[in-house]
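A single protein chain has been omitted; all remaining protein chains appear in their positions.
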Amino acid sequence: MSDYGVVIVSHVPEIATGVAALINEVATDVSVTTAGGTDEGGVGTSALKIQSAFESNAGQCLLAFYDLGSAKMNLELAQELTNKKVYLYDVALIEGSYTAAALLQVGTDLATIEAQLAPLKIK
Amino acid sequence: MSDYGVVIVSHVPEIATGVAALINEVATDVSVTTAGGTDEGGVGTSALKIQSAFESNAGQCLLAFYDLGSAKMNLELAQELTNKKVYLYDVALIEGSYTAAALLQVGTDLATIEAQLAPLKIK
Amino acid sequence: MLTVENTLKWLELFNAKIQAEKDYLSELDTPIGDGDHGNNMSRGLLAVHEALTTQSATDVPSILKTTAMMLISKVGGASGPLYGTAFLEMAKLSSTTLEVAPLLAAGLAGIQKRGHAQVGEKTLIDVWTPVIQAVEADMLDGATIETAVMATKDMQATKGRASYVGERSIGHIDPGAASSGYLFTTMLMAGVVS
Partner (left out) sequence: MLTVENTLKWLELFNAKIQAEKDYLSELDTPIGDGDHGNNMSRGLLAVHEALTTQSATDVPSILKTTAMMLISKVGGASGPLYGTAFLEMAKLSSTTLEVAPLLAAGLAGIQKRGHAQVGEKTLIDVWTPVIQAVEADMLDGATIETAVMATKDMQATKGRASYVGERSIGHIDPGAASSGYLFTTMLMAGVVS
């Protein structure tokens, strides 16, 4: 599944990088990129930052996770601006992205991953 | 509800402080304390750090949130070491603590908060 | 009917109004949000102002497109992708028609595509919807706009950050509705609607 990557979008830069650190512990071979905060580094999200996180990810198929609703709007905007295939999950940010990354690490297929994510849907 | 506080426990220090930053945006008057990482600042959790987060919180009744299962074990250990009333929620860390803090900020009672948290239970 | 002149005038008046009401908009966002709506819109409109004054666009579609891109990249909050998508959809349609009513309707459709909110959920949609109806009936005036903004006060938010406080959102004007109110009062002032 080296074609798959994980993208973390949060309103706060530290949350995004922190979640990536948590994930990297169990998914050393999965590409994880982040978009945290606004372009100025404040609390918020940025469609352009998200687009950069898409492009800099080594994966061509991306599993994307976000914290609050307004991040989702910017994610969907960024989705329209990239050629990569982006799957957007309305699941708990930390718990969902951790689950997905752990499963990607051991080569699980997307359908199985999505089945594992289903109970984490809260948005 | 100034008697209530929020405690964030994460395996990663940046996640804990980042979630506190996110919460503080909407819940300026709610006491939020954190316990992120091990005593040495590595990835993990520490019952003693959690206990400190309990004691340094301005609230006497604490709503506690965590990321992964092993954090919960240390939370329960810390619960046995404090005199404060600690409520532990098996909900999505970011989304759950944000919801609770936003509601505490506007003076919502605990029963109503718990009803709002119920659909966020994922652990 | 949108022209290069009245569109630029509209956006300049909107920018000035947003800068003047910045603190008020953030205040509205404090009890039911994170208190940044005024700062968000101020940052976004300042970028719009700078882009439009340096680029000297000569057609309506590119003015609207530039506005959209600045709002998308600079606002930071939910209002960024929402207003940004609205202007993007208006920009697209403006190469076909410059009539105000269909353009605003395309903008509203963009807001709904992005945010999935319906009328009555205490968002900027609750201003856009009655304003468009009034434009279509050729009856838009300041009172219509003001009434729509004030009507959000009694609504309970079920979308956006304000939805987190549930019933407690009742009794406060929605900040996005207020900024949309300014968008439409300055549209009237700019003479965009005949």
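As written, the chain order gives the labels A, B and C, with residue 1 at the start of each chain.
Just so we're on the same page, contacts are C-beta pairs under 8 Å (C-beta built on N, C-alpha and C of every residue); 3 or more make two chains touch, one makes a residue touch a chain.
In this text the structure is predicted, and so the values were computed from the model without any measurement.
Engineer: By the document's own contact criterion, which visible chains does the hidden chain reach in the full complex?
Structural biologist: A, B
Engineer: Given the contact definition stated above, which residue among B:L48, B:L88 or B:L110 touches the chain not shown here?
Structural biologist: B:L48
Engineer: Have a look at B:T28, B:S56 or B:S70 and name the one touching the chain we're not showing.
Structural biologist: Looking across B:T28, B:S56 or B:S70, the contact with the absent chain belongs to B:S70.
Engineer: Over the whole complex, note the residues of chain B touching the chain we left out.
Structural biologist: 38-40, 42-48, 68-70, 73-74, 76-77
Engineer: By the contact criterion defined above, which parts of chain A meet the unshown chain? Give residue numbers in ascending order.
Structural biologist: 25-26, 98-99, 102-103, 105-108, 116
Throughout what follows, only the chains that are shown with their structure count from here on.
Engineer: Sort out for me whether A-C or B-C is joined by the greater number of C-beta contact pairs.
Structural biologist: A-C
Engineer: For chain B versus chain C, what separation do you get between their C-alpha means, in angstrom?
Structural biologist: Using C-alpha averages as centres, the distance is 37 Å.
Engineer: In angstrom, rounded to a whole number, how far apart do the mean CA points of chain A and chain C lie?
Structural biologist: The answer is 30 Å.
Engineer: Identify all positions of chain C at which a residue touches two or more other chains, and write them in rising order.
Structural biologist: Each of 34, 36, 161 in chain C touches at least two other chains.
Engineer: Give the residues of chain B that touch two or more other chains, as numbers and ranges in rising order.
Structural biologist: In chain B, 25, 98 touch at least two other chains.
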